[in-house]
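All protein chains but one are shown in place.
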Amino acid sequence: MTRVETQDRRQQAPRRSLTRRLWRAAPPGLRQPLGLVAALVAAAWLVICLIGPVIAPHDPLAQELPRFTPPGEIAFLGTDELGRDLLSRILAGARVTIGLSLLLVCLSMLIGSVLGLLAGFFGRWVDETIMRFTDLVLAFPTVILAMVTAAALGASLFNAVLAALVVSWPPYARVVRSIVLGLRGNDFVFSGRLLGFSAARSIRVDILPNTLGPTLVLASLDIGTAALLLSGLSFLGLGAKPPTPEWGSMVSAAVSHFDKWWLGVFPGLAILTVVMSFNFIGDALRDALDPGVERR
Amino acid sequence: MTAPALRIESLSLGIRGEDGLTPILDQVSLDVGRGEVQGLAGESGSGKTITGLTVIGLEPAKSEVTGHIWMDGDDLLKITGSALNAVRGSRVGMVFQDPGTSLHPQLKVGAQLTDHVRYHLKVGKGEALDRAAAALDRVGVGGGRDTLSRYPHEFSGGQRQRIAIAIALACDPAVLIADEPTTALDVTVQAGVLALIRSLVDSLGLAVLFITHDLGVMSAVADRVAIMRHGRIVENGDRRQVFTAPAHAYTRELLASLPGAAGGLRSREDLARIDPFGAGEGSGEGQGERSAP
Partner (left out) sequence: MSLASPQPDAKGRRGGGGRHAALARYIAKRLVIAIGLLFGMTLVTFCLTNLVPGDPVAAALGQRAADDPETVARFRAEYGLDQSLPAQYVAYLGRLIHFDLGTSWQTHRPVSADLAKAVPATMEIAFGAIVCAAVIGITFGAWSAYRRGRLTDQSLRLVSLVGISLPTFWTAIVCFYVFYYRLGWAPGSGRLTPGVAAPPRVTGMYTVDALLAGEWRTFVDASAHLALPTLVLTLYTVGLLTRFSRTSILEVLDQDYVRAAKAKGLPGRTVFFRYVLRGAAVPILTVVGLAFGSLLSGTVLVESIFGWPGLGSYAYQASSKLDLLAVMGVGLVVGLVYLCVNLVVDLAYGFIDPRVRVGR
């Protein structure tokens, strides 16, 4: 508590240019230098997703360089145990990890929202069944359940996404359900029903638009988690199969060659920067909209 | 005439924000004498609560304060840190609006009644508990040690506010700041709490700064009434004079909009009929539920 002895000086309202106003409209989290950096990093990775293989100096699968070359002139980030160029593999791997993470987030948002909507809107046994199922999924630590599911399905990238999907929809279902429950008691939804609008119309017009904001914030925070989960499954050998340039499985190659530090460090840094930038953006969005998704 | 227990002298306060300084209080001056209830009334947002909080140094963050708050020759605005802590709770007690939120739900009543007593008066646990039981007796919540081992949610709203008053008075402060102490209570319980405050003023010689938006409550409990608007005191005077012959147009406006006041209280005479120790307070369940946020 500062007690400053100053006279009441009314400041003049500063004049604001257009750029300044745009700046103020952006989520506060992104207005700091670090937020800007995060946005730029995320954008850069998205670009690499699109053009990665084109700008890669080598074929990510070709075993054409000396094995275990340290970073240097021959290969900027070194080569792996089969003589493949690490930089090229990381660039090509962006598509796999980021692309699948985005896909995973979209799918879990879709499935979770639908289930949450059904639970919240129809209530009773529908709600009871869906929510008990949600509880059951949440009763396992996520990576463990994903690992178990992926192992049962068999190791492949597709199955890894499927397994990750099994564990990542519940938060969406919970958030959407609670919003729907809140809205269902609201007058405007009730009056719509009184006017004889169908359940479908009520959902489409009155409810869906209101669930969009919070789910999108949740999704933006979830991209990083999805990337960590998928690369983790691949690290365990339950995702990408050997020649595929996937960051998690690239790190796992370093387990048996930990003295060759570059094998693990660079793909790991790729994961870290992707996850961090998306987390930062999601965080800024959440602060801006604050739908209270942090509360369970 | 002796010096007032609390003298607020040309207190101004502004909050520093992105758009410069927003003025909240403007040259507020008030005297609260011993054995006297100084009322401070006004609409919400008029700055009356902030006035009360500023006295004990709990003004909002980024506030810039000027003026003086005198107590026994000390300017409270010049005091900071542990010296300020020594004033709070010990020389000035404070009662907040809603006892449902101002008492910690997870701490026993006894703990909340004794921790500041032990800190301020440097007494042991046993003596603090004795004082706490005595303080509870004084506000009409008996039951002694048994009451001390209960949690706030086990009491009705009126009793919770009595406990909050007991906490505020446990260290025998000279001044009590009561910020809307009856607003969150059921109408039927309000009168009892008001009668309690009045009887404490009369028996202990307490100086009370009583903040409320409810002029009916004000007319029942206050000796002097100040009317606040937009952070400024527009009228301050004897209760009878302010209510019967208001000098300021705004006061007249307020009085005109006064409906049949809370609990049917309109005057000190009404209050005198109320038992301050709660016999009129029903023990019905749910009366403690919050009636205002």
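Letters A and B mark the chains as written, and numbering starts fresh at 1 in each.
Note that contacts are C-beta pairs under 8 Å (C-beta built on N, C-alpha and C of every residue); 3 or more make two chains touch, one makes a residue touch a chain.
These numbers come from a predicted model, not from an experiment.
*Asks:* Wait, the hidden chain, what does it touch out of the ones we have here?
*Replies:* A, B
*Asks:* Determine which one of A:90, A:104, A:147 or A:183 touches the chain that has been left out.
*Replies:* Only one of A:90, A:104, A:147 or A:183 touches the chain omitted from view, namely A:147.
*Asks:* I'm checking contacts with the chain that's been left out. Which of A:34, A:47, A:62 or A:205 qualifies?
*Replies:* In the full complex, the listed residue that touches the missing chain is A:34.
*Asks:* Quick one: say which of A:78, A:120, A:232 or A:245 touches the chain that got left out.
*Replies:* With A:78, A:120, A:232 or A:245 as choices, the missing chain is touched by A:232.
*Asks:* Tell me, which residues in subunit A touch the chain that this view leaves out?
*Replies:* 32, 34, 132, 135-136, 139-145, 147-155, 224, 228, 231-232, 235-238, 248, 251-252, 254-255, 258-259, 261, 264-265, 267-268, 271-272, 275-276, 279-280, 283, 294, 296
*Asks:* Tell me where the left-out chain touches subunit B, residue by residue.
*Replies:* Touch with the absent chain occurs at residues 56, 58, 82, 84-90, 93-94, 96-98, 101-107, 111, 115-116, 119-120, 137, 140-143, 146-147, 150-151, 153-156, 159, 164, 167-168, 275-279, 281, 283-288.
Keep in mind that, in the parts below, only the chains that are shown with their structure count from here on.
*Asks:* Distance from the CA centroid of subunit A to that of subunit B, rounded to the nearest Å?
*Replies:* 51
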